[in-house]
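Removed from the display is one protein chain of the complex; every other protein chain stays in position.
For chain A:
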Amino acid sequence: MLLIPCPNCGPRDETEFHYGGQAHVPYPENPNELTDTEWSRYLFYRENPKGIFAERWVHSTGCRQWFNMLRDTVSYDIKAVYKMGTPRPDSSSRATPETGTASTGPDSTTTGSAAPSTSTTSILSTTAPEGATK
């Protein structure tokens, strides 16, 4: 089971949370102008990396707040949690996914050039087994 560091409540068991899939997938800005291909990208195509994945979680039985998390999909180590609407903290090392947003304009949540927000809880450097499976 994952031990997930909720940004509001601290570390809690995975069973208190629900999964929300890939983070940073904005609704298309001009939905009427999308082609069928672009719609299919938005509706059905999501990143599926073997490695670091930016994903959404909601603390259903705690603060009931959504947040974003960087997690390794092989080791299941949690690398960082950060607020929704802020860019992923490792965005300088990896292009932010723009899946299915071909016709959308620049979006501050997905441009991925800003520095990590101060609210980011980065546990990249901790040695404690926080977020590890148990």
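Heads up, the rule we're going with is that a residue touches a chain if its C-beta (ideal position, glycine included) is under 8 Å from a C-beta of that chain, and two chains touch if they have at least 3 such contacts; residues count from 1.
Here is the rule we use: contacts and distances are computed from a predicted model.
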item: Per UniProt record, name of the chain withheld from view ["Monosaccharide ABC transporter membrane protein, CUT2 family", "Sarcosine oxidase subunit beta", "Putative aldouronate transport system permease protein" or "ATP synthase subunit b"]; value: "Sarcosine oxidase subunit beta"
item: Absent-chain interface as seen on chain A, which is shown; value: 1-2, 13-15, 18-19, 21, 36-37, 39-40, 43-46, 48-50, 53, 55, 71, 73-76, 99, 133
